[in-house]
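Take a look at this one; I'll ask things after.
Left out: one protein chain. Kept in place: all the others.
The block that comes next holds chain A.
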Amino acid sequence: MEFPAALFPSYFSTGPPREEGGPAPAAGWGEHGQVLDGGPGRHQAQPAFVPRRSGMGERWEPADAAAVPVLPPSAGCWIPSPAPQDILCRSGLCRKLRAGKSGATLDFTRQLGHFFVDHPEDAFGSLGRLLHKNFYLGNSKLKRPARNSTIRMTALVEDIDRLEARRGCPRQHLASRLRWFSHLCRDWLFEVPLGLLADCLHEELMLQWSNLLFDDSLTGGALAWLPPGDGGTHLGCLVHPGGPAMNLLYFQDMVLEELPRARGSPAQFELSGRVRQVAAARVDGEDFVGVRSDYHCGVWRVPGRTGAAPTPLQVIRTDVPASCLTVSPHLPGELSICTQSGTVYLWSVETGLQQLRHDPQTMFFRDHSPWRWSDFTAHPRVLSCADRTGLQCLDARAPKRCHFDLFKVGEEASCQQGERVVLPMYLGRAHPSQYLVTTQFSVYLLDERLPLVPVLKWAHMMKAPPLFAHLMPGDPGRSQKVLLGASRTQELLLLQYRGKRWSSRGGSQSACQLAGTPQKLHSIAGCLQHLPTQLPHRHHLLQQRLRAPAAGLAAALQEDRLHESMLVFQLSEAGDVFCQRLTHEAAQPPAPASRDEVPSPAAALRYRRWLRALSRGCKELPRHTWPPSLSQRRLFTRRELEGPAGPSALQRQMRQRLRQAMREGGRIQRWEPWALQPPPLPKTLEPAGGPDPLSARLTAAWSGDWEQWWEERTSFSVAQRQRALRERRRRQKRARGRRSLSASFTSSLTYQSELSELSDAGLPLLSPGRPRILSQERSPPAGSPPARSPPTSPAPDEALLSSQSLRCRGIPKERRKTLRDYLSVWAEGPPEPPEPPGSQASQLCIPSSQSQLSSASQPRRKRPRMGF
C-alpha cells in the first residue's frame, strides 16, 4: 500500500506529557491543525493548500426525529445496576464532609448494616445459634435461675434503635451500653472476623463505585452487525445479548428496509455469564463472532449463506476476567484475548491458545488499571496489545524479540496529563495499516508504518470516554466514517476522515484529513419525548430504562435505488436495541431543520408496539417495587401498645378545672391544686370501659370490618356535630354576656385540650348522647355537603400521632418517628386527592368512599400521613 507522499508538519518530542490535562469543552473546534501543499506538480499556478481538518465532509442527515426500537423489549424485567445514590452517603453530615474534601463519601456503615440484615446466617450463624438461649428479648424481668446464664437484650436493642433514629445527627453520642457490648463481643461474635469483612465490603464498595465512575468491562460493546453476504440481499444479522442477566446470545436476522425489521425468530444460546462484548469479523465470506463474558470466551461461526444457523465452535475459560476479545479479519477462526492479569493470547480454533505476553505491569509508565486490550494489525502474525498507557505490536512468531511501540501516552502524540487509552481499534477495512485509538479526551488515527506519531488527532469533547467504535469504510474517493459511542451518557458521534485524494487522474494516497464537522446522533434516551404520554410512575420507569447506559454499537451502510443510508444500532444495558437511519445527501442545499419535530408514522407505530410489549413483559412488578410489608410484632412491645392505666388523680383534677374554665369562658389564675375547689365531675367524661380509639381501630382493621367501623363512626359524628353546633351557639351567647375573651382564643384553647383529652381517654365511640366539644371546631362551612365528607376523623388520627399522645403512651421520643412511619406505610394504600387550596373541609376529607379508592390515577402524595 502506498504511503502518503508528504505528511502534515508536526513537532516530535519524547517524554511524559507536558500539557496540563482536563476536559476542555470546546477543544475540538476552530482549528485547521496544519496545512499541506495539496496540488502536486502544478508549478505555474499557486499552490493549493489543504488543511488537516477540512470543512468538507459528506452530509448525513437523520431521517427521523429519534431512535426507534428495532426489537421487542427483552422478556423479563430489567434490574437497573446500582446508582450513585445507592452507595453514597445521603445524610447532610456526609454532604458537608464531602463539600470540604474532594471526592465522594461511600456509605460504608449502611452497607455493612445491610449485610448483617440480609445475610444474618453468614454474619453470625454459628455464634447466633450457640448464644440463642442466653439472649433474652422480652420485657419482663428475668427470674433468678435464668439470670445466671441469660442476659436481657431489650435495652440494647432499644439503644440501637435510638442510634438509628439519630443517624446523621451531629450530636450523636454512642450509648455506653452499646460501647461495652461491642467492645466485649467484637472479636468473637462475627462469623467472619469483622476487620476482614469490613475490608472485603470496602473493597467491593470501591469496586462498585469505580464501576459507576467508569465501567471498562463493556469496552468494545456487545452488539455486532453481520452485513449481508456477497449476494447483495437486504438481509443481515444482528448479534446481541438479552435476557434479565444479559446472558442469552441472540442471532437475529434483520431485513433492511426504511426501518430494519426482524425476520423470523432469533437463534438463541444461553451462556453462563453476562455477555460483555461481542466482536465479529468476516473472513472468506464467513462471519466469526467472538463473545466475551467475565470468565468465558466463545467463538461462533455464521456461514455466509442467508438463513444458515450459527454454530458454536469453541469455548475457553479464564481464571482472571478477560478484558478483551477480538476476531482476526485475516484468518478464519483466529482471535486474540487479554485477561486482567496482563496476559495476551492468540487463540486459534484449530491449534488452541498461544500465550504472547504475560506482564502484570503496564508498558510505558505505571498505571493501576488491569485493563488490557489486543487487536490485529496489517500483518496477520503481528498483534497489537494495549493497556492504559499505550500500544505495542508483537510478532506472534517471536513475541519476546520482535515488537515495536505503536502509541504512547506522552509527548510523542502531544497527549495531555492524565490522558489514558480507552479503546484501540484496527481500521483494516478502511486501510490495512491504520489504527484508531481513543482516549477520554481525543481520538487518534495512527499508521503502523509511522509509529508513535498520530497522523490525525482530534479532541472529541465527549462527556464520557468513548468505549465503543464502529468503522464504516467508504468507497474510493469517499470518506471513511467512524462512529464513537460512550456508555453512561449514550453519546454517539459520527466522524469522517479521508485518506485518499481523488482526482481525475485517479486516487493516490494522501495524508489523512478529518473531513467535516463531527455530528451528534440520537441517543436512546432522546426518544422519550416522542413516546406516547404515560402515567407518571410508568414514565419514570420508562425514563430509567431508556437512560440505561449504552452497551454496544453497530452500523450498516445500505444502498438502494438512489438513496444511500446508514443504519446505526445502539444497545442499552437493559437489552434494548434501538436504531436510527441517516440519509446521505449528495451536494444538496442545507435542508430545513424542521423535520426533526415529530416521528414518522412508522416510527410512532414502532414506539407504541414497543411500549405495549414492554408493559406486557413487566406486568408482574419486580420484587423491589412491592409495597414493603412489616411485621408489627417487632415494632412494639406489648406494654407499649397497651394504653396507660389512666390519668393520675392530679391530672384528672387539672383537666377538669381546665375544662370547666373553658366551658365558662373563664380564666385559671392559679394552678395550685390545693387552691382548687373541685367542681362536680361531669359524668360523661370517662369512657365506659371501652377500648381506646387506636386499639379499636387497629382491631377493626385487622379483623377486616374496618369499613363498618368507619361508617359507624361517621354517621355518629354527623349527628354529634349538629348537636355540638347547637351547643356552642348557645354557649357563645352566654359567654358574650359575661366575659370578653375572643372567640378564637377560646376555640384554640379548646382544641388543644381536646387533643390531650382524646389521646388520654379516647373517644367514647358508641355514646352518641354525649356532647362533643371538638365538633365545634370541625364543623363544615355552610355550603358543603354534610353527608359525604366526614370532617371530624382526622383530628383524632393526627392526635394519635402527636408527640404528646405518644409520650403519654410511654413511647420514647426516638420511637415515635418509627411509629409514624409505620403507620404511614399503611396509609400509602389509598391515595389522597390533591388539596384544593382554601377549603378547609375538603382538605381534611378522608378518602373513605370506594370511588376515591379506585381513582388510582391521581398522583400519590408522599407525605407520611395516616389515611384510614
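Some observations on this one:
FYI, a contact is a pair of C-beta atoms (placed from the backbone, for glycine too) under 8 Å apart; a residue touches a chain by one contact, two chains touch by 3 or more; residues count from 1.
Everything below uses one rule, namely that contacts and distances are computed from a predicted model.
Per UniProt, the protein behind the absent chain is "TAF1A polymerase"; the candidates were "Coatomer subunit epsilon", "TAF1A polymerase", "HPS4, biogenesis of lysosomal organelles complex 3 subunit 2" or "WD repeat-containing protein 43-like".
Among A:146, A:308, A:461 or A:557, only A:461 touches the chain that is left out of the view. Here the missing chain is touched by one residue of A:81, A:211, A:341 or A:433, and it is A:433. Think of the hidden chain as still there; on chain A it touches residues 1-13, 18-22, 24-27, 29-37, 43-44, 46-51, 54-55, 284-285, 329-332, 378-381, 397, 412, 428, 431-433, 449-453, 461, 493, 517-520, 590, 593.
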